[in-house]
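With one protein chain removed, the remaining protein chains of the complex are shown where they sit.
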Amino acid sequence: MALLEIENLVVEFDTASGPFRAVDGVSLSVARREVLAIVGESGSGKSVSMLAIMGLLPWTAKVTADRMDFDGTDLAKLGVADRRKIIGKDMAMIFQEPMASLNPCFTVGFQIEEVLRVHMNMDRRQRRARAVELLEAVGIQEPADRLGSYPHQMSGGQCQRVMIAIAIACNPKLLIADEPTTALDVTIQKQILDLLIKLQAEHGMGLIIITHNMGVVAETADRVIVQYKGRKMEEADVLSLFASPKSNYTKALLSALPENATGKRLPTISDYDPEAAIAGATS
Amino acid sequence: MRNVVLEARDIVRDYHIGGGLFSSARTVHAVKGVTLSVEKGRTLAIVGESGCGKSTLARIITLIDPATSGELFIDGAKVDIARGGLTPELRRKVQIVFQNPYGSLNPRQKIGDVLGEPLLINTGAPAGERRDRAMTMLKKVGLEEKHFNRYPHMFSGGQRQRIAIARALMLNPSLLVLDEPVSALDLSVQAQVLNLLADLQDEFHLTYVFISHDLSVVRYIADEVMVMYYGEAVEYGSRDEVFSEPQHSYTRTLFAATPRADIDSIKARLAAKTAA
Partner (left out) sequence: MAHTSALGSVSTDPSRRRQIAEFWFYFSENRGAVIGLVVFALLVVIALAAPLIAPHAPNAQYRDAVLVPPFWEEGGRAAYPLGTDAVGRDMLSRLLYGSRYSLFIGVIVTSIALSGGIVVGVVAGYFRGWVDTAIMRLMDIILAFPSLLLALVLVAVLGPGLTNAMIAIALVLQPHFVRLTRAAVMAEKTRDYVTAAKVAGAGPLRLMFRTILPNCMAPLIVQGTLSFSTAILDAAALGFLGMGAQPPTPEWGTMLAEAREFILRAWWVVTFPGLAILITVLAINVMGDGLRDALDPKLKRS
């Protein structure tokens, strides 16, 4: 049975210039122990759909779906309080800007222990021990000393490690990583991706990686969903996506990679006509 | 015939972080003696991770900030902005395109004025001529006449970057510094902007200094590559030399960390995963 199953998700925003449909009928499912990558460019609705599942969108958003099941519970039917019990515990998320996602006023240790206090019913000593254990798991040196550090005393890569520690603190069944390495340097990106995959395998989590970087997809995913302007263009396992992409849009994305350049000029999206690609996908 | 547009000798830039109430003053060496030269019509790519000093170097080359020491020659003429003597003529020769297309255009300025401003400041060209030249340049970077009177917020990131490139070219510079010009853009738009840059280089015989952290882009666009690490140039050579035989261990680390999107490496990864 799939861990997360979404059918026909639609998200609409109420804006000054009328309603705007950010996600238009996306369906997806993630199994336990599976790494799903959602890839798309800005405005493809890849982040919005995940925020909608987490219930983290502002009140101006209208979320509808035919089905929204997580681990056997229907998310749409849950009240705010019940939903909060799942979010952060069984379903956790990490974001693009590690510095901005940590509260600069509190120590790293406090922020890790806060999650444990809210969700796990541990006493003070257990929490501290678990926090040290978590920092060690995400590869931070001298974890016991580091608990007292503030976010600004750490580098971007270390902050992202702490965010991951907070996310896996309650042994979630599903981890959603929204552009987890976009703000980081390549060498740090490599370390963070390796860490995520290692933790995913160890804990048997479902992992959704949202990214715009085809390289990240190639290095992490089992299965890939390609989105464009709120719609799903293609869904395939990683090897067949790269070896034989079906939709025109995916072909365009892959050929726009500079490393695949054959001549002096790079082929661009307009050479493939994305609007025609959409028409092809919907028909 | 060697026609060197940009030459920098032993450029050093130190920042003094002033001693506050509770801390003593200290000096940060952002750039530690970088030497480089670029010939006309060529592209030098400067690669490095955040904090390696590549943007500081870009600002020195663009004559925005002075170097602490070292010599800088533009078109053979020695420039030292710390001692003044930055003539409008020299100012015109080096222009820059920034990384963030959302911050580099004045939100209260129409596109026509964005492009006309450099001419207004530097030349005595009348309004009609400024307008015509701006319009020509707008079309050259792939935008249309109807965009002339619009404000920046009405454009996408890629279009804004085209406008920023057009503005940089208004004064016919000989050297264009591109500070991560495609890092904030989507993949497909990145390809379009890279194509545009290649076309413009051919047409105007431009010399590029291309700052980037993305090795795949660098490999595509550069003639020569310099790798910077903590303010030092650890690797400097032609593209093929650097990519085929990296000398410094940091360069090798950088190459190894770059994600690979080719089918063989995906196969290898999946095989390793099933074996584990």
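Every chain is named by a letter (A and B) in the order it is written, and numbering of its residues begins at 1.
Here, a residue touches a chain if its C-beta (ideal position, glycine included) is under 8 Å from a C-beta of that chain, and two chains touch if they have at least 3 such contacts.
These numbers come from a predicted model, not from an experiment.
Student: Which residue, B:Phe98, B:Tyr208 or B:Tyr250, contacts the hidden chain when the whole complex is considered?
Tutor: B:Phe98
Student: Where the complex has a chain not shown, which of B:Ile17, B:Ala77, B:Met154 or B:Ala268 is the residue touching it?
Tutor: Hidden-chain contact among the options goes to B:Met154.
Student: Have a look at B:Leu171, B:Ala198 or B:Leu270 and name the one touching the chain we're not showing.
Tutor: Touches the omitted chain: B:Leu171.
Student: Using the definition of touch stated at the top, determine which of B:Thr62, B:Ser174 or B:Thr258 touches the missing chain.
Tutor: Selected residue, touching the omitted chain: B:Thr62.
Student: Using the touch definition from the top, which of B:Arg9, B:Arg131 or B:Lys267 touches the missing chain?
Tutor: Checking each option in B:Arg9, B:Arg131 or B:Lys267, the one touching the absent chain turns out to be B:Arg131.
Student: On subunit B, what residues meet the omitted chain?
Tutor: 62-64, 88, 91-92, 94-96, 98, 100, 103-108, 110, 117-118, 121-122, 131, 146, 148-151, 154, 164, 167, 170-171
One rule holds for everything that comes next: only the chains that are shown with their structure count from here on.
Student: Using CA atom averages as chain centres, what separation in Å is found between subunit A and subunit B?
Tutor: That pair's centroid distance is 31 Å.
Student: For a test of understanding, state which residues of subunit A touch subunit B in their complex under the given definition.
Tutor: 41-42, 156, 185-190, 193, 201, 212-219, 238-239, 242-243, 252-254, 256-261, 264-270
Student: Hey, which residues of subunit B end up touching subunit A in the complex?
Tutor: Residues in contact with subunit A: 49-50, 157, 186-192, 194-195, 198, 213-217, 219-221, 253-254, 256-263, 265-267, 269-270, 276.
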